[in-house]
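With one protein chain withheld, the remaining protein chains of the complex are depicted in position.
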Amino acid sequence: MQTDITGRLLICCPDRPGIVAGVSRFLYACGANILDASQHSTDPKEGLFFMRMVFHLENTALTQEQLEKDFQEKVAAPLEMEWQINYTSHRKKMAIMVSKYDHCLMELLLRWRSGELPVDIPLVISNHEDLRELTEDFGIPFHYLPVNPANKAQREQEAIQLIRDSQSDFIVLARYMQILSHNFVSEFPGKIINIHHSFLPAFAGANPYKNAYTRGVKLIGATAHYVTDDLDEGPIIDQDVARVSHKHAVNDLVMLGRDIERQVLTRAVVAHIEDRVIVHGNKTIVF
Amino acid sequence: MQTDITGRLLICCPDRPGIVAGVSRFLYACGANILDASQHSTDPKEGLFFMRMVFHLENTALTQEQLEKDFQEKVAAPLEMEWQINYTSHRKKMAIMVSKYDHCLMELLLRWRSGELPVDIPLVISNHEDLRELTEDFGIPFHYLPVNPANKAQREQEAIQLIRDSQSDFIVLARYMQILSHNFVSEFPGKIINIHHSFLPAFAGANPYKNAYTRGVKLIGATAHYVTDDLDEGPIIDQDVARVSHKHAVNDLVMLGRDIERQVLTRAVVAHIEDRVIVHGNKTIVF
Amino acid sequence: MQTDITGRLLICCPDRPGIVAGVSRFLYACGANILDASQHSTDPKEGLFFMRMVFHLENTALTQEQLEKDFQEKVAAPLEMEWQINYTSHRKKMAIMVSKYDHCLMELLLRWRSGELPVDIPLVISNHEDLRELTEDFGIPFHYLPVNPANKAQREQEAIQLIRDSQSDFIVLARYMQILSHNFVSEFPGKIINIHHSFLPAFAGANPYKNAYTRGVKLIGATAHYVTDDLDEGPIIDQDVARVSHKHAVNDLVMLGRDIERQVLTRAVVAHIEDRVIVHGNKTIVF
Partner (left out) sequence: MQTDITGRLLICCPDRPGIVAGVSRFLYACGANILDASQHSTDPKEGLFFMRMVFHLENTALTQEQLEKDFQEKVAAPLEMEWQINYTSHRKKMAIMVSKYDHCLMELLLRWRSGELPVDIPLVISNHEDLRELTEDFGIPFHYLPVNPANKAQREQEAIQLIRDSQSDFIVLARYMQILSHNFVSEFPGKIINIHHSFLPAFAGANPYKNAYTRGVKLIGATAHYVTDDLDEGPIIDQDVARVSHKHAVNDLVMLGRDIERQVLTRAVVAHIEDRVIVHGNKTIVF
């Protein structure tokens, strides 16, 4: 049986001559055309090489399994690569967690409906009922999991189960105002994207707009990052800022901030969907 | 004797009806034309009113002293104002302190020579000899005051004396890499502008570019602020950022940062020269 | 009967001493507090003075009519002012005209629903049926007025009648893809805001994204302006740009451009609602 394969190969390996040659020769031998390629070498002391390569095989008899098996043997093993291939034929599934603010959720849903976010959204989970109608208007199941100190661990377990059952590939915290436990985070390592409403590392933690107001900064920001056990300390995917002045009260900062949040979150989600992000230590490479 | 007066009036007083009317009626009665006016009210709880008003008296018999005396009696006292008038006839004197980096100094000197900075620069003080030639090429006296732990207090005293003797109105730390003592700072309250090479409050202290690199931020910044006793905690005048990526090594951040630093510092200095900045608590109002 | 009045006074008059004094003395005598004030003088050759002043009268026996009559007699007539006062008690009515693209309409409706746009939206008019459901979901009447060369004049007349009947204060063309006739434009002078999907004056007319792609620009933009008889030549209210590169195909520009369009249009609409915009010749003063 003949088929088409479009894959996005992400690799990390010790830097040395022959990597690009090895990979591209392999793909060429398979009959693949390289549609896009980006690479990054860390400084010589660390000596790591990262690459994202998008390739296309037309009308091939190869299966994904065979392709990956061959790649592992012929290229990855000799060059000591960590690698993965994501196929465009697999439409990613994105779970969303929210609380009461609707701007980030709305932005994601609108872009999803317009086709800008090529994902399925199997579910939205919230600790409040407020955004049920909005979510269901888009035809997406909404799960209400109210959280209090007593039931938090259990609710997280329920959320984990819902997300697992939905086969979601990643989770977006679209202003979800609960701190996730180590248990939750370790369940989905490198798979949870959060939008924090400040220019990290400035104003980590609660009430960033209020703190920005108090400090009298002249720019406010937002940061999209992967969630790790250290609150607001995970690898940053994208950030942006907007200019403010003494005229802006805290509420104005909140309003202006909403626009930055939704833009930055969208850009981060798009980068994640397109497999442009490689996490390396506590930093990201965004090709 | 008849003369022209152009003044910039800055006021702060309890917010209540009649302030603009009182001030503008007074100026009108003096024969002044109001060239520009900006105002700001803090939230009702604090209840303060700030205003900057630029006025022009043509061919007046009034002296500055008489004008100020009348203003105090007729307007400022009844309305419980703190106020000052700066006259464009007084060209401000700007002292500069630097260490080894030349980009901020060069920017200030070039803009000064082109007429963009309407100030006199009576002296440049440095703890290194490196920038002597550059400074003297612009015809500005350069004072070398090398600092070590043993002589720091004495050197600061010498700097204070030099600045006092020069009758400087304000001091710009154009990447001066020494922390000023409480003694120095209290000598020139609200008169020292520093450029810090990060987006404060992120990366306060030493090595901000290195720390920004380590954290993996996607924007780097610079902050111009008034110097207070708390290092990097003074009232912020201006800030800006530039986009960076995983491709940028620490040295690249340093290079990119130079451009932000010199722009932000210039904007802050211009605002200070034009009497657009009012410090209120630990924040600024920049009209 | 006692009431509160918050007004936004916009004035234009020949520049001379005493304007601020005259206006603020008048308002003070009425018992008004000045909440905000901005002014602008054109160059001396033209010699015009513009001002926006927001004032508040608490618990006053004055009616708007009496206030305006007094102002005209005591201040405006002697100073040869053109002026108007808009009262915050009058919630503006905003008519929207669209074609098929939903992003600008959606942005306006979302911000309206969230309270960011303090207006009523009495109707949406479109030459296509596509956005009926979206509009009606927000509880807003949708009028379908399909246009072809034969019926265009008549359809415009129907639109004029609908807008008049709705008592709309201004009209937003949220990507309405028909050129309005002189007849329509002259019916609502200075009351029609259009969003053009380029950085005017570059790429006026049709297909700006395609033309931007062909020219190979490195930034694309959007422009919000008041509509005049000269297509894409009316007074500009706001503009913004986004960075693009050789990687972006026309469709990418369209997608990126959507975000700029909706931001710029929103800012222009907010400025108009808050009476911050004065049209002067073919330019705007945006306080």
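As written, the chains take the letters A, B and C, and residue 1 is the first residue of each chain.
Going forward, contacts are C-beta pairs under 8 Å (C-beta built on N, C-alpha and C of every residue); 3 or more make two chains touch, one makes a residue touch a chain.
Because the structure is predicted, anything quoted here is derived from the model rather than measured.
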> Which displayed chains does the hidden chain touch?
Replying inline: A, B, C
>> For a quick check of understanding: of C:L162, C:M177, C:V217 or C:V270, which residue touches the chain that isn't displayed?
In response: C:V217
> Taking the full complex into account, what residues of subunit C touch the chain not shown?
Replying inline: 40, 43, 199-203, 215-219, 221, 235-241, 245-247, 249, 282-286
>> If the hidden chain were put back, which residues of subunit A would touch it?
In response: 15-22, 24-25, 27-28, 31-39, 41
> In the full complex, which residues of subunit B touch the absent chain?
Replying inline: 102-103, 106, 110, 114, 116, 137, 255, 259, 263
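Keep in mind that, in the parts below, only the chains that are shown with their structure count from here on.
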> subunit C and subunit B are one sequence twice: same or different residues at the contact, by the over-half rule?
Replying inline: same
> Where centres are the averaged C-alpha coordinates, which chain has the largest centre distance to subunit A?
Replying inline: B
>> Measuring centre to centre with CA averages, how many angstrom lie between subunit A and subunit C?
In response: 38
> Counting only residues that touch at least 2 other chains, which ones in subunit C make the list?
Replying inline: none
